[in-house]
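Step one of this worksheet: look at the structure below.
Excluded from the complex is one protein chain; the other protein chains are retained at their positions.
Read from first to last, the chains carry the letters A and B; within each, the first residue is number 1.
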Amino acid sequence: MILAIIENAFLSLVGSAIPASTVVVLAATGAMLGERVGVLNLGQEGLIGIGAVYSVIAVLSWGVQSPWMAMLIGMIAAAVAGLVFAVCVVAFRASQVLVGLALALGGIGLSNQLGTNRNGTLIKTLFREVNPGGVLDNNDLMSAFLFHDPIVYIAYVGLPLVLWFVLFRTRHGMNMKAVGENPAAADAVGVSVTGWRIFYSVLGASLTGAAGSYMVLAFTPSWSPDIARGRGWVALAVVIFAGWRPGWAVAGALLYGSMISLDTTAQARGWGLPFMGASDLSFFLSMLPYVVTLVAILIPAGAVKLGRRVRSTAAPAALAIPYAREER
Amino acid sequence: MTPLGSIAGAVLSATPWRLDRRLEVDTRRAALSRISGAVSAMVVVGILLLLTGRNAFWILWQALDSILGSQRGIEGVALRAIPILMTALGVALSLRMKVWNIGSDGQFLMGGLAAVGVGIHMNGPGWLVLIVMAVAGTLAGAAWILVPALARAYLDVNEIITTLLLNFVAFQLVVWASLGFWRDRESAVIRSTERVPVILEKIPGAESVTIALFVPVIIAAALWWVFRSTTIGYEVDTIGGNPRAAGFAGIAVRRRIMVVMLFTGAIAGLGGMLQLSAPGAQAMNAGFSAQFGLSGFIVAALAGASFWGVMGGGVCIAAMFYAGVLLQTKGLSVYIIFASYGVILTGIALGEIAARYRLARRDTEETGTGSDAVAADHASEGAGS
Partner (left out) sequence: MTGDSPQPSVEARAISKAFGGVAALDAVDFEVRWSEVHALVGENGAGKTTLCNILAGIYRADAGQVIVDGVERDFRAPAHAIDAGIGMVHQHFRLVEPMTVAENIHLGWPETPGVVSQRTLIDRTERFMSEMGMHVDPTAKIWQLSVGEQQRVEILRVLARGARVLILDEPTAVLTAKEAEELFAVVRELAASGLSVIFITHKLREVLAVSDRLTVLRQGIREITRPTEGATAGEIARLMTGEERLLSVEHRVVTGESTLELRGVSALNDRGITALHNVDLTVRAGEILGIAGVSGNGQTELAEVICSLRDLQSGSIAVDGADVASMSVRAVTDLGVGHIPEDRIGMGMVLSAPLKNNAVLHNYWTEAFSQGLTLDRQEVIDFAKRLVEAARVQTRSVFATAGQLSGGNQQRLVARREALAADRLLVAAHPTRGLDVNAAQEVRATVLDKRDGGCAVLLISDDLDEVLLMSDRIAVMYEGRIMGVFDAADADREYLGLLMGGHTPAEASR
């Protein structure tokens, strides 16, 4: 009996943690792309908003029928915002921190404004879960890991594998890392630092935009103000936790997602503790994802301090430092 | 947001122009450049709004006119200026040391929350309660930045994301307090904490502005003096300028970073207490901070290192903020105001760069006119002194 309850709880935790973390996986991968070439984009929160609101607009106002198309539109919108950011910080070498925060603020404001008249309208153009056929039924243990929409598989398996392969198995990835570690070295061998930095920050921004699109096209699924609710910041923290390695970002995001799903599960089931009522526990649990994320970035830093970690998990050496060839 | 920027970028790479770094940037030019960046960003926003059919310039003019024309308007600005100035002073202090405290919103909330806790539980003479509230708010603000400060000082963890994550925790805690443990249970519809019975003394002649208005002025003056005439100010400036040189000079860099970060949190926390003890506030709810932390951050970014600049900038932003409230009745939402904050911040960042660089042609000789002060200064080096 007890075992069944635990299993049941575990299943619903995993089942809801995976979609809850998808947004963070996508955004963290987007942020990581830019950071690998040395561009820190603090505007993830705004990019999620922009991606989300344009997908909502595409579906509700432009009559887009396909969730893929709606997501593409969200990605393009975020990419445009990412391009503005990249031009400011890469071409003009403006402070990445300031412009990043500006993007966060501006993106949230802009998306909230555009979403004003669409609050709460249910989105019906959704990503559907993949059904692996009649082999498994919905109550199986495996169902927690299967029966998700295609974006889940792309975010958890496809993207990390592709990114890992590019970064560690191709010439392209080697050059990319060099731009983030030592742009002067990359420049000296003919890699265009400006070009690569702009390209990857725009590509990264579009991925973060996809994260926003996923929120409204699968997760919530409707527009509400401040849709990102800190997921953009969590994504940035996850990148640090992951040590800029794509696979580890998935782990970090799942950590956050399980905290979120712990909260929702507890709420749905009215869980309580002997010393804390159900509603108080729920309030407490809603703080937990951010606390856990904070602790998660302190752990690798502490490990480095104690000398248990190697160089490969350090931040790209040129992160957030503008590069200019002719300065001296 | 700044289409001009991307166009200029594209044009730049295809032309024989390039950015040249100036050998010197004096603070006045930098400040001027930041301010003009902010102003041109506002013009861009205005034009964008004009294109969508809203004459923002006219509306803003009307709003400012009504603000400056009445005591109520001026008091409205002052009321909003207090929290913004407090968070801005905290951030400006951290920027002196090149530390980005983005968590002043959370520290502000915690300051308010601690003050509520004291206010609703403590019995005693009103003045004593207020003093204890102020102490509690200050300590709570400092406590809220303790972990990021320790992590930054001793683990070299960047403070931007740690301070920011704590904003969300603080917000959830406020929600919990106002719907849970300190909820006002008198009425089922009120979604806030119990009310604190005491408020600060009003300024003679004012309808709603309390003596809290003097606190940011006193703090700005104190900070100005510290950075002008004490070794502590000298040390903080040295750490901000070059931490290695600070170590060379025997300054305990890590400890200083931690202590200054605690102070920035404390100032924001005290701001929360001041906000709480204004007439009419007196309780916490989810809307307690109308993004005062972010507004304060923008003010600090605009003012650079100058605490008096913070005072001026803070009042301007507060006026904008108050005007924004009026604008909402004329079809401009609060969201547009935040969106325009983003554009303004970008303008400030670009202005900062514009002060440091200048546009020069790649393939021409240097002429005296373009390179202005720099060449002249070098020429006068021999003659001067």
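The rule is short, and it goes like this: a contact is a pair of C-beta atoms (placed from the backbone, for glycine too) under 8 Å apart; a residue touches a chain by one contact, two chains touch by 3 or more.
Remember, it's a predicted structure, so these values are computed and weren't measured experimentally.
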Which of A:Ala9, A:Met69, A:Leu126 or A:Val191 sits in contact with the chain that's absent?
A:Val191
Pick out which of B:Gly180, B:Gly247 or B:Pro279 touches the chain that's been left out of the picture.
B:Gly247
Provide the residue numbers of chain B that touch the chain removed from this figure.
20-24, 228-234, 237-238, 241-242, 244-245, 247-250, 362-366, 371, 374-375, 377-378, 380-382, 384-385
Had the left-out chain been drawn, it would touch chain A at residues 169-172, 174-175, 177-178, 181-182, 184-192, 307, 311-312, 314, 317, 325-326, 328
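Here is the rule we use: only the chains that are shown with their structure count from here on.
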Whole-Å separation of chain centres (CA-atom averages), chain A against chain B
28
In the complex, go through chain B and note every residue touching chain A.
1-3, 5-6, 9, 12-13, 18-21, 100, 102, 147, 151, 154-158, 160-162, 164-166, 168-169, 172-173, 175-176, 179-181, 294, 297, 301, 333, 335-346, 348-350, 352-353, 357
As the complex stands, chain A meets chain B at residues 42, 46, 81, 83-84, 87-88, 91-95, 97-99, 101-110, 112-113, 116, 194, 225, 229-230, 233-234, 236-237, 240, 279-280, 283-284, 286-287, 290-291, 293-294, 297-298, 301-302, 304-305, 324, 326-327
